[in-house]
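Note that one protein chain is taken out, while the other chains of the complex remain in position.
Then we have chain A:
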């Protein structure tokens, strides 16, 4: 298999392109900057995906049966409801929330010193669904008949907009990633074009002494691909260190969930080779344009 030209080792070909100067710095710095941003775009995308998944999974598969407070006969009604739930396909588990669980549920709003005994609170039965869940309409009809006032609520009303928001978050993360990739491609392409324009004399001399277009292209592609990869490598490393040093206590607020964990740390490692491929393609295209316009 033929080796890509940027991997071929032709030290003289690489040497005809200046190793330092404005265009070299332009390629390295622009690659590093966009790679740094790409690391955060990946982190944002993954965080958005995680958040969306959490919203969906934490709400899906759970339901509540609510029984209005009554003076008497509640225990019988609860037993009836539990029995009905037990017989209903699509119901996994069901258990009545005790006073402690109800107090914990209300604590965020009313504090921990809430005197539950003095309040007429509805009875709540927490249900987990299995498979596609129960036939909600049929179950509610049965509950209406056997335990009047009891309502089966699978949180569909307020889960739907959250699920929609989660979907939008995912799209936002993906769009951010695509935009950053696009910016990286354009930046590297512009840097390659600027570099070729700035090295017009080098190209003229090479053509004068009989260099074929392929040789000239290889010289520039080799240099710029390696520069872009090196710049992107540095930018990626700095981005990953920045993510690592991000305050770990940010469990809430704008930084909540923004970070990488486990195998997610492998994703940024894709950036340097991607930048190299972009530089390879961009430099080849720019060289073809520049050489095509030469006599």
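Simple rule for what comes next: a contact is a pair of C-beta atoms (placed from the backbone, for glycine too) under 8 Å apart; a residue touches a chain by one contact, two chains touch by 3 or more; residues count from 1.
Keep in mind that, in the parts below, contacts and distances are computed from a predicted model.
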Protein name, per the UniProt record, of whichever chain is missing from view ("Cytochrome d ubiquinol oxidase subunit II", "Biotin carboxyl carrier protein of acetyl-CoA carboxylase", "ECF-type sigma factor" or "Cell division transport system ATP-binding protein"): "Cell division transport system ATP-binding protein"
Among A:15, A:95 or A:155, which residue is in contact with the omitted chain in the full complex? A:15
Out of A:141, A:205 or A:242, point to the residue that touches the absent chain in the complete complex. A:205
If the missing chain were put back, which residues of chain A would it touch? 12, 15-16, 18-19, 201-202, 204-213, 215, 291, 295
